[in-house]
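With one protein chain held back, the other chains of the complex are shown just where they sit.
Think of it as A and B in the order they're written, each chain with its own count starting at 1.
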Amino acid sequence: MMHSFLRSPFSSLITLLTGLVVLLGYFLDIEPLRELRFRFLQWAVLLAAVSLMLGVLNLLRVHWSRLRESPSKALYSLTFFGGFGLAVLMAGLVGIQHILTRAVVDYVIVPIEASLFVVILVTLIYALTRLLQYRFSIFSLVFLLTVLFSLLASVPLWGVEIPFLHGEESIFAIGQRVLGTAGVRGLLIGVALGSVVTGIRVLFGLDRPYGE
Amino acid sequence: MNFEQPFFDLLGSALGLLLTLLVFSYLLGDHFLVRLIFYGYIGLMAGFSVVIAFNSVIYPQLVQPLIDNPITGWIQIAAPLFLCGLLLFKLSSRFSRLGNLSLAFLVGVGLAALIGGAIQGTLMPQLSAVISPFDLERSAMVAEGRLSGVVQGFLILFGTVTTLTYFHFGARPRASGLARRLEWIETLSWIGQIFIAIALGLIFAGLLKAGFVALVERIQTLVNFVITLLGGF
Partner (left out) sequence: METQRCPMCGRPNPPELEVCQYCQARLKPLWTEPSGGSSAAIEAGIMKSKPALEPEEPLLPDWLIASRGERTGEEPAQPEEQEEEAFLLPQEEVEIDNFLGELFSDKLPEGKDEDVPEWLQALRGEKTAEPQRSPLSESGEQGEPLPFWLGLGTGETEEAHAESAPAEEKVSPFTESPFEGIDFDSDLLFLGDEKPAEKEAQADFQPSISPFEGVEPFLLEEDQILPESPLPIEEKTALPAEKPAPLPGEGDWMRKTPPWLEALPGMEWGEGETQGKEIPPEFLQGVVPPFVETDEALSEAEFPEWLSQVESSIEPELEAVIGTLTPPTIETLSEPEEAESIPKEAAEIVPQEAVPIEVGGPLHGLRGVLPAEPLVAEQKKPSKALSELLVTDKQRAQAELFLRLIEEEGKPKPILASKRAKPHTLWRALIFVVLAAAAIIGYLLPPISAAPQELSVGVFDAMQAVTQLPAQAPVLLIVDIEGRDFAEMQATTAAMLDQMMIKGAFFVLVSANQNGALQADRLLREVSRLNGHNYQPSVGWVNLGYLPGGVAGMQAFAQSLTEVMPTTIDGEAAWQSDRLKNIRTLADFNLVMLITEDSTRARQWLEQLKGRVPVSRLVFAVSAQVEPILRPYYEANPRQVQSVLAGIRDGAIYETQAARRGWAMQLWDAYTVVVMTGITLIFIGSLVYALLALLGRRKAQAEREGQ
(Lines give C-alpha, C1' and ligand atoms only; values in the text may rest on other atoms or scores of the structure.)
Protein backbone atom coordinates (compact mmCIF):
# COMPACT_ATOMS: atom_id res chain seq x y z
CA MET A 1 0.00 0.00 0.00
CA MET A 2 2.73 2.42 0.91
CA HIS A 3 4.61 1.36 -2.17
CA SER A 4 1.98 2.61 -4.54
CA PHE A 5 1.33 5.92 -2.95
CA LEU A 6 4.93 6.75 -2.29
CA ARG A 7 5.69 6.38 -5.91
CA SER A 8 3.52 9.39 -6.60
CA PRO A 9 5.31 12.73 -6.12
CA PHE A 10 2.11 14.35 -4.84
CA SER A 11 1.85 11.80 -2.07
CA SER A 12 5.50 12.32 -1.17
CA LEU A 13 4.86 16.06 -0.99
CA ILE A 14 1.92 15.57 1.37
CA THR A 15 4.03 13.31 3.55
CA LEU A 16 6.85 15.82 3.66
CA LEU A 17 4.70 18.85 4.43
CA THR A 18 2.66 17.25 7.17
CA GLY A 19 5.72 15.65 8.65
CA LEU A 20 7.61 18.90 8.78
CA VAL A 21 4.73 20.66 10.48
CA VAL A 22 4.49 18.01 13.20
CA LEU A 23 8.26 17.67 13.61
CA LEU A 24 8.89 21.35 13.96
CA GLY A 25 6.30 21.48 16.72
CA TYR A 26 8.63 19.40 18.88
CA PHE A 27 11.28 22.11 18.77
CA LEU A 28 9.39 25.29 18.10
CA ASP A 29 6.53 26.59 20.21
CA ILE A 30 4.74 28.90 17.80
CA GLU A 31 1.00 29.35 18.19
CA PRO A 32 -0.05 28.93 14.56
CA LEU A 33 2.23 26.01 14.19
CA ARG A 34 0.88 24.51 17.41
CA GLU A 35 -2.72 24.76 16.23
CA LEU A 36 -2.00 23.37 12.81
CA ARG A 37 0.07 20.62 14.33
CA PHE A 38 -2.72 19.62 16.67
CA ARG A 39 -5.23 19.51 13.83
CA PHE A 40 -2.95 17.26 11.87
CA LEU A 41 -2.52 15.02 14.86
CA GLN A 42 -6.21 14.92 15.51
CA TRP A 43 -7.00 14.04 11.92
CA ALA A 44 -4.35 11.35 12.13
CA VAL A 45 -6.12 9.86 15.14
CA LEU A 46 -9.38 9.88 13.23
CA LEU A 47 -7.81 8.34 10.16
CA ALA A 48 -6.22 5.65 12.32
CA ALA A 49 -9.63 4.75 13.75
CA VAL A 50 -11.13 4.61 10.27
CA SER A 51 -8.24 2.44 9.17
CA LEU A 52 -9.04 0.09 12.00
CA MET A 53 -12.65 -0.08 10.84
CA LEU A 54 -11.53 -0.76 7.29
CA GLY A 55 -9.28 -3.52 8.51
CA VAL A 56 -12.12 -5.21 10.31
CA LEU A 57 -14.36 -4.78 7.27
CA ASN A 58 -11.77 -6.43 5.09
CA LEU A 59 -11.52 -9.27 7.58
CA LEU A 60 -15.26 -9.72 7.36
CA ARG A 61 -15.08 -9.77 3.58
CA VAL A 62 -12.38 -12.42 3.63
CA HIS A 63 -14.31 -14.68 5.92
CA TRP A 64 -17.46 -14.15 3.91
CA SER A 65 -15.76 -15.26 0.74
CA ARG A 66 -14.22 -18.20 2.57
CA LEU A 67 -17.64 -19.13 3.86
CA ARG A 68 -18.93 -19.40 0.33
CA GLU A 69 -15.93 -20.85 -1.45
CA SER A 70 -14.49 -23.27 1.06
CA PRO A 71 -17.16 -25.40 2.72
CA SER A 72 -14.57 -27.31 4.72
CA LYS A 73 -13.52 -24.16 6.56
CA ALA A 74 -17.02 -22.75 6.84
CA LEU A 75 -17.34 -23.64 10.49
CA TYR A 76 -14.34 -21.52 11.41
CA SER A 77 -15.69 -18.55 9.54
CA LEU A 78 -19.06 -19.07 11.10
CA THR A 79 -17.44 -19.05 14.53
CA PHE A 80 -15.70 -15.82 13.63
CA PHE A 81 -18.94 -14.22 12.56
CA GLY A 82 -20.58 -15.48 15.71
CA GLY A 83 -17.99 -13.91 17.96
CA PHE A 84 -18.05 -10.69 15.99
CA GLY A 85 -21.77 -10.45 16.13
CA LEU A 86 -21.89 -11.19 19.81
CA ALA A 87 -19.28 -8.51 20.61
CA VAL A 88 -20.96 -5.87 18.45
CA LEU A 89 -24.36 -6.59 19.89
CA MET A 90 -23.19 -6.58 23.45
CA ALA A 91 -20.85 -3.62 23.30
CA GLY A 92 -23.09 -1.69 20.95
CA LEU A 93 -26.38 -2.33 22.68
CA VAL A 94 -25.60 -2.75 26.36
CA GLY A 95 -22.21 -1.05 26.51
CA ILE A 96 -18.69 -1.96 27.41
CA GLN A 97 -19.27 -1.71 31.10
CA HIS A 98 -22.38 -3.85 31.14
CA ILE A 99 -22.31 -7.03 33.12
CA LEU A 100 -22.69 -9.21 30.09
CA THR A 101 -19.77 -7.57 28.38
CA ARG A 102 -17.72 -7.91 31.49
CA ALA A 103 -18.63 -11.56 31.78
CA VAL A 104 -17.44 -12.18 28.24
CA VAL A 105 -14.18 -10.44 29.05
CA ASP A 106 -13.73 -12.28 32.35
CA TYR A 107 -14.72 -15.76 31.31
CA VAL A 108 -13.77 -15.89 27.67
CA ILE A 109 -11.16 -13.37 26.61
CA VAL A 110 -8.90 -13.41 29.65
CA PRO A 111 -8.82 -17.23 30.09
CA ILE A 112 -8.00 -17.73 26.44
CA GLU A 113 -5.23 -15.14 26.45
CA ALA A 114 -3.75 -16.24 29.75
CA SER A 115 -3.77 -19.91 28.80
CA LEU A 116 -2.12 -19.13 25.51
CA PHE A 117 0.58 -17.24 27.38
CA VAL A 118 1.18 -20.33 29.52
CA VAL A 119 1.64 -22.40 26.38
CA ILE A 120 4.15 -19.84 25.16
CA LEU A 121 5.93 -19.99 28.50
CA VAL A 122 6.36 -23.76 28.28
CA THR A 123 7.69 -23.43 24.76
CA LEU A 124 10.15 -20.76 25.86
CA ILE A 125 11.46 -22.91 28.68
CA TYR A 126 11.88 -25.85 26.34
CA ALA A 127 13.72 -23.67 23.84
CA LEU A 128 15.97 -22.29 26.55
CA THR A 129 17.00 -25.75 27.69
CA ARG A 130 18.08 -26.60 24.16
CA LEU A 131 19.91 -23.34 23.57
CA LEU A 132 23.35 -24.75 24.27
CA GLN A 133 22.69 -27.75 22.11
CA TYR A 134 22.00 -25.62 19.05
CA ARG A 135 24.50 -22.87 19.67
CA PHE A 136 27.27 -23.49 22.14
CA SER A 137 29.07 -20.18 22.37
CA ILE A 138 30.12 -17.75 25.02
CA PHE A 139 27.19 -15.48 24.18
CA SER A 140 24.70 -18.28 24.66
CA LEU A 141 26.36 -19.16 27.93
CA VAL A 142 26.22 -15.56 29.15
CA PHE A 143 22.59 -15.33 28.09
CA LEU A 144 21.65 -18.52 29.93
CA LEU A 145 23.54 -17.61 33.09
CA THR A 146 21.93 -14.16 33.13
CA VAL A 147 18.47 -15.70 32.90
CA LEU A 148 19.21 -18.17 35.68
CA PHE A 149 20.68 -15.58 38.02
CA SER A 150 17.85 -13.14 37.34
CA LEU A 151 15.30 -15.81 38.22
CA LEU A 152 17.27 -16.78 41.28
CA ALA A 153 17.47 -13.18 42.42
CA SER A 154 13.73 -12.62 42.01
CA VAL A 155 12.62 -15.06 44.74
CA PRO A 156 14.17 -16.20 48.00
CA LEU A 157 15.43 -19.74 47.78
CA TRP A 158 13.22 -21.72 50.14
CA GLY A 159 12.70 -18.64 52.22
CA VAL A 160 16.40 -17.82 52.37
CA GLU A 161 17.75 -14.71 50.76
CA ILE A 162 21.32 -15.11 49.70
CA PRO A 163 23.36 -11.95 50.31
CA PHE A 164 25.26 -11.76 47.05
CA LEU A 165 22.15 -12.66 45.11
CA HIS A 166 19.26 -10.90 46.79
CA GLY A 167 18.93 -7.30 47.80
CA GLU A 168 19.50 -3.92 46.24
CA GLU A 169 23.21 -3.88 47.04
CA SER A 170 23.92 -7.44 46.13
CA ILE A 171 26.50 -8.27 43.52
CA PHE A 172 23.82 -9.37 41.13
CA ALA A 173 21.81 -6.19 41.62
CA ILE A 174 24.84 -4.03 41.01
CA GLY A 175 25.80 -6.07 38.03
CA GLN A 176 22.29 -5.84 36.73
CA ARG A 177 22.28 -2.10 37.24
CA VAL A 178 25.60 -1.53 35.56
CA LEU A 179 25.98 -4.18 32.93
CA GLY A 180 22.31 -4.46 32.12
CA THR A 181 21.84 -0.72 31.94
CA ALA A 182 24.87 -0.34 29.71
CA GLY A 183 23.60 -2.86 27.22
CA VAL A 184 20.05 -1.58 27.20
CA ARG A 185 21.19 2.01 26.93
CA GLY A 186 23.20 1.14 23.88
CA LEU A 187 20.20 -0.63 22.42
CA LEU A 188 17.93 2.32 23.13
CA ILE A 189 20.31 4.81 21.56
CA GLY A 190 20.73 2.55 18.58
CA VAL A 191 16.99 2.14 18.15
CA ALA A 192 16.44 5.87 18.44
CA LEU A 193 19.13 6.63 15.91
CA GLY A 194 17.71 4.10 13.53
CA SER A 195 14.21 5.46 13.91
CA VAL A 196 15.37 9.00 13.28
CA VAL A 197 17.40 8.15 10.23
CA THR A 198 14.73 5.95 8.70
CA GLY A 199 11.99 8.44 9.42
CA ILE A 200 13.87 11.31 7.84
CA ARG A 201 14.68 9.26 4.79
CA VAL A 202 11.05 8.31 4.32
CA LEU A 203 9.84 11.85 4.96
CA PHE A 204 12.08 13.31 2.34
CA GLY A 205 11.37 10.54 -0.11
CA LEU A 206 14.94 9.23 -0.04
CA ASP A 207 13.79 5.78 0.94
CA ARG A 208 10.80 3.76 -0.05
CA PRO A 209 9.78 1.34 2.67
CA TYR A 210 8.29 -1.18 0.22
CA GLY A 211 10.64 -0.22 -2.60
CA GLU A 212 10.38 -1.14 -6.26
CA MET B 1 -17.57 -12.40 40.49
CA ASN B 2 -19.69 -10.45 38.10
CA PHE B 3 -23.17 -11.73 38.63
CA GLU B 4 -25.28 -11.34 41.68
CA GLN B 5 -26.37 -14.90 41.16
CA PRO B 6 -23.49 -17.19 42.08
CA PHE B 7 -24.82 -19.71 39.63
CA PHE B 8 -23.99 -17.53 36.67
CA ASP B 9 -20.57 -16.92 38.07
CA LEU B 10 -20.10 -20.63 38.45
CA LEU B 11 -21.27 -21.13 34.92
CA GLY B 12 -18.91 -18.50 33.73
CA SER B 13 -16.07 -20.03 35.67
CA ALA B 14 -16.85 -23.42 34.18
CA LEU B 15 -16.72 -21.90 30.72
CA GLY B 16 -13.43 -20.28 31.56
CA LEU B 17 -12.09 -23.57 32.89
CA LEU B 18 -13.14 -25.41 29.78
CA LEU B 19 -11.52 -22.85 27.54
CA THR B 20 -8.37 -22.95 29.66
CA LEU B 21 -8.05 -26.70 29.39
CA LEU B 22 -8.73 -26.69 25.69
CA VAL B 23 -6.01 -24.12 25.11
CA PHE B 24 -3.62 -26.11 27.33
CA SER B 25 -4.28 -29.09 25.07
CA TYR B 26 -2.59 -27.09 22.33
CA LEU B 27 0.67 -28.26 23.90
CA LEU B 28 -0.08 -31.72 22.60
CA GLY B 29 -0.83 -30.48 19.11
CA ASP B 30 -3.19 -28.45 17.02
CA HIS B 31 -6.75 -29.72 16.71
CA PHE B 32 -10.18 -28.68 15.64
CA LEU B 33 -11.48 -27.34 18.93
CA VAL B 34 -8.48 -25.12 19.57
CA ARG B 35 -8.77 -23.60 16.14
CA LEU B 36 -12.44 -23.02 16.74
CA ILE B 37 -11.64 -21.21 19.98
CA PHE B 38 -9.06 -19.01 18.30
CA TYR B 39 -11.44 -18.04 15.51
CA GLY B 40 -14.11 -17.15 18.07
CA TYR B 41 -11.64 -15.07 20.05
CA ILE B 42 -10.59 -13.13 16.97
CA GLY B 43 -14.21 -12.46 16.14
CA LEU B 44 -14.87 -11.19 19.63
CA MET B 45 -11.89 -8.88 19.62
CA ALA B 46 -12.73 -7.58 16.16
CA GLY B 47 -16.21 -6.75 17.31
CA PHE B 48 -15.05 -5.02 20.45
CA SER B 49 -12.45 -3.07 18.51
CA VAL B 50 -15.01 -1.76 16.08
CA VAL B 51 -17.41 -0.66 18.79
CA ILE B 52 -14.73 0.87 20.97
CA ALA B 53 -13.10 2.74 18.06
CA PHE B 54 -16.46 4.05 16.95
CA ASN B 55 -17.48 5.08 20.40
CA SER B 56 -14.16 6.59 21.35
CA VAL B 57 -13.10 8.45 18.21
CA ILE B 58 -15.33 8.28 15.18
CA TYR B 59 -18.57 9.22 16.79
CA PRO B 60 -17.23 12.12 18.87
CA GLN B 61 -15.18 13.58 16.02
CA LEU B 62 -17.34 12.94 12.97
CA VAL B 63 -20.92 12.50 14.15
CA GLN B 64 -21.20 14.50 17.29
CA PRO B 65 -20.21 17.86 15.70
CA LEU B 66 -22.98 17.45 13.16
CA ILE B 67 -25.47 16.73 15.89
CA ASP B 68 -24.32 19.64 17.99
CA ASN B 69 -24.32 22.15 15.12
CA PRO B 70 -25.23 21.01 11.62
CA ILE B 71 -23.84 24.10 9.90
CA THR B 72 -20.56 24.69 11.65
CA GLY B 73 -20.21 21.04 12.18
CA TRP B 74 -19.78 20.44 8.45
CA ILE B 75 -17.05 23.02 8.34
CA GLN B 76 -15.38 21.46 11.30
CA ILE B 77 -15.41 17.98 9.88
CA ALA B 78 -14.97 18.79 6.20
CA ALA B 79 -11.26 18.07 6.02
CA PRO B 80 -11.22 14.93 8.17
CA LEU B 81 -14.38 13.71 6.49
CA PHE B 82 -12.76 14.20 3.11
CA LEU B 83 -9.67 12.31 4.22
CA CYS B 84 -11.77 9.51 5.68
CA GLY B 85 -13.80 9.34 2.52
CA LEU B 86 -10.69 8.99 0.42
CA LEU B 87 -9.46 6.28 2.73
CA LEU B 88 -12.63 4.30 2.12
CA PHE B 89 -11.58 3.87 -1.50
CA LYS B 90 -8.86 1.54 -0.31
CA LEU B 91 -11.48 -1.17 -0.16
CA SER B 92 -11.87 -1.00 -3.91
CA SER B 93 -9.16 -2.44 -6.07
CA ARG B 94 -10.00 -0.15 -8.96
CA PHE B 95 -10.07 3.14 -7.06
CA SER B 96 -7.52 2.20 -4.46
CA ARG B 97 -5.10 4.89 -5.57
CA LEU B 98 -7.49 7.59 -4.44
CA GLY B 99 -6.80 6.61 -0.85
CA ASN B 100 -3.10 7.32 -1.26
CA LEU B 101 -3.54 10.90 -0.14
CA SER B 102 -4.95 9.90 3.22
CA LEU B 103 -2.24 7.35 3.73
CA ALA B 104 0.40 9.88 2.85
CA PHE B 105 -1.00 12.20 5.45
CA LEU B 106 -1.09 9.47 8.08
CA VAL B 107 2.44 8.32 7.36
CA GLY B 108 3.82 11.83 7.48
CA VAL B 109 2.25 12.64 10.82
CA GLY B 110 3.19 9.29 12.34
CA LEU B 111 6.80 9.47 11.22
CA ALA B 112 7.20 12.99 12.48
CA ALA B 113 5.86 12.01 15.89
CA LEU B 114 8.19 9.05 15.95
CA ILE B 115 11.22 11.16 15.05
CA GLY B 116 10.39 13.90 17.46
CA GLY B 117 9.79 11.52 20.32
CA ALA B 118 12.97 9.57 19.63
CA ILE B 119 15.11 12.69 19.59
CA GLN B 120 13.47 14.43 22.47
CA GLY B 121 12.58 11.50 24.65
CA THR B 122 15.38 9.01 24.15
CA LEU B 123 18.36 10.24 22.23
CA MET B 124 19.14 13.44 24.09
CA PRO B 125 18.35 12.21 27.60
CA GLN B 126 20.21 8.94 27.20
CA LEU B 127 23.29 10.57 25.74
CA SER B 128 23.19 12.98 28.63
CA ALA B 129 22.83 10.05 31.02
CA VAL B 130 25.94 8.42 29.63
CA ILE B 131 28.19 11.35 30.43
CA SER B 132 26.43 12.56 33.55
CA PRO B 133 28.31 10.22 35.96
CA PHE B 134 31.51 12.07 35.04
CA ASP B 135 30.02 15.41 35.98
CA LEU B 136 30.94 15.33 39.63
CA GLU B 137 29.52 18.73 40.32
CA ARG B 138 26.11 18.03 38.96
CA SER B 139 25.83 14.56 40.40
CA ALA B 140 24.28 14.34 43.78
CA MET B 141 26.44 11.48 44.93
CA VAL B 142 28.26 11.65 48.21
CA ALA B 143 32.01 11.79 48.25
CA GLU B 144 32.55 8.14 49.11
CA GLY B 145 30.23 7.18 46.32
CA ARG B 146 31.89 9.29 43.68
CA LEU B 147 34.62 6.84 42.87
CA SER B 148 32.22 3.99 42.59
CA GLY B 149 29.96 6.25 40.63
CA VAL B 150 32.73 7.11 38.22
CA VAL B 151 33.72 3.51 37.87
CA GLN B 152 30.15 2.55 37.23
CA GLY B 153 29.81 5.40 34.81
CA PHE B 154 32.88 4.26 32.98
CA LEU B 155 31.57 0.73 32.77
CA ILE B 156 28.23 1.98 31.52
CA LEU B 157 29.93 4.21 28.97
CA PHE B 158 32.15 1.38 27.81
CA GLY B 159 29.18 -0.96 27.57
CA THR B 160 27.12 1.57 25.67
CA VAL B 161 29.88 2.29 23.18
CA THR B 162 30.66 -1.36 22.55
CA THR B 163 26.97 -2.14 22.15
CA LEU B 164 26.65 0.59 19.57
CA THR B 165 29.80 -0.67 17.86
CA TYR B 166 28.15 -4.03 17.32
CA PHE B 167 25.65 -2.34 15.03
CA HIS B 168 28.34 -0.70 12.95
CA PHE B 169 28.27 -2.50 9.64
CA GLY B 170 30.67 -0.43 7.64
CA ALA B 171 33.27 -2.72 6.12
CA ARG B 172 36.03 -2.13 3.64
CA PRO B 173 37.08 -4.57 0.99
CA ARG B 174 40.37 -6.20 1.75
CA ALA B 175 43.07 -7.45 -0.57
CA SER B 176 41.62 -10.93 -0.35
CA GLY B 177 38.35 -9.63 -1.74
CA LEU B 178 36.37 -10.12 1.45
CA ALA B 179 34.82 -7.15 3.17
CA ARG B 180 35.62 -7.04 6.85
CA ARG B 181 35.49 -4.46 9.54
CA LEU B 182 38.61 -3.12 11.11
CA GLU B 183 40.21 -5.24 13.78
CA TRP B 184 39.61 -2.89 16.66
CA ILE B 185 35.96 -2.53 15.66
CA GLU B 186 35.65 -6.30 15.57
CA THR B 187 37.09 -6.51 19.08
CA LEU B 188 34.77 -3.85 20.44
CA SER B 189 31.85 -5.48 18.68
CA TRP B 190 32.65 -8.79 20.32
CA ILE B 191 32.64 -7.16 23.73
CA GLY B 192 29.39 -5.39 22.88
CA GLN B 193 27.79 -8.73 22.20
CA ILE B 194 28.45 -9.67 25.80
CA PHE B 195 26.54 -6.63 27.02
CA ILE B 196 23.74 -7.32 24.58
CA ALA B 197 23.54 -10.92 25.77
CA ILE B 198 23.22 -9.69 29.35
CA ALA B 199 20.51 -7.19 28.45
CA LEU B 200 18.52 -9.71 26.45
CA GLY B 201 18.93 -12.27 29.20
CA LEU B 202 17.38 -9.88 31.70
CA ILE B 203 14.47 -9.18 29.37
CA PHE B 204 13.95 -12.90 28.76
CA ALA B 205 13.99 -13.58 32.46
CA GLY B 206 11.31 -10.95 32.94
CA LEU B 207 9.22 -12.63 30.29
CA LEU B 208 9.53 -15.94 32.11
CA LYS B 209 8.51 -14.28 35.35
CA ALA B 210 5.39 -12.88 33.75
CA GLY B 211 4.59 -16.29 32.36
CA PHE B 212 5.03 -17.91 35.75
CA VAL B 213 2.52 -15.46 37.20
CA ALA B 214 0.03 -16.26 34.45
CA LEU B 215 0.49 -19.98 35.07
CA VAL B 216 0.01 -19.59 38.80
CA GLU B 217 -3.10 -17.50 38.26
CA ARG B 218 -4.64 -20.00 35.88
CA ILE B 219 -3.88 -22.94 38.11
CA GLN B 220 -5.27 -21.13 41.08
CA THR B 221 -8.46 -20.35 39.18
CA LEU B 222 -8.81 -24.02 38.31
CA VAL B 223 -8.15 -25.13 41.84
CA ASN B 224 -10.57 -22.59 43.21
CA PHE B 225 -13.23 -23.79 40.85
CA VAL B 226 -12.67 -27.38 41.88
CA ILE B 227 -12.71 -26.42 45.52
CA THR B 228 -15.89 -24.42 44.99
CA LEU B 229 -17.49 -27.37 43.27
CA LEU B 230 -16.41 -29.73 45.98
CA GLY B 231 -17.46 -27.29 48.62
CA GLY B 232 -20.84 -26.93 46.99
CA PHE B 233 -21.36 -30.69 47.10
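Worth a mention:
Throughout what follows, a residue touches a chain if its C-beta (ideal position, glycine included) is under 8 Å from a C-beta of that chain, and two chains touch if they have at least 3 such contacts.
Owing to the predicted nature of the structure, the values given are computational and were not obtained by experimental measurement.
Across A:16, A:75 or A:110, the single residue that touches the chain missing here is A:110. Interface note for the absent chain: among A:20, A:131 or A:174, the touching residue is A:131.
Subunit B residues in contact with the hidden partner, per the touch definition given at the top, are 1, 24, 27-29, 45, 48-49, 52-53, 55-57, 59-60, 64, 106, 109-110, 113-114, 116-118, 120-122, 125-126, 128-129, 132-133, 138-139, 199, 202-210, 212-217, 219-220, 223. In the full complex, the hidden chain is touched by subunit A at residues 22, 34, 37-38, 41-42, 44-45, 47-49, 51-52, 95-97, 101-102, 105-106, 109-110, 112-114, 116-118, 122-123, 125-126, 128-133, 136, 144, 147-148, 151-152, 154-161, 166-168, 176-177, 180-181, 184-185, 188.
Convention: only the chains that are shown with their structure count from here on.
One simple way to say how far apart two chains are is to compare their mean CA positions; for subunit A and subunit B this gives 3 Å. Those residues of subunit B lying in contact with subunit A across their complex are 2-3, 8, 12-13, 15-17, 19-20, 23-24, 26-27, 35-58, 61-62, 79-80, 83-84, 87-88, 90-91, 96-97, 99-120, 122-123, 126-127, 129-130, 152, 155-164, 166-167, 192-202, 204-212, 214-215, 217-218, 221. Looking at the complex, you find that subunit A touches subunit B at residues 1-2, 4-6, 8, 10-12, 14-23, 25-27, 39-54, 56-60, 75-77, 79-88, 91-92, 96, 99, 102-104, 106-122, 124-125, 128, 138-140, 142-147, 150-151, 154, 176-193, 195-196, 199-200, 202-203.
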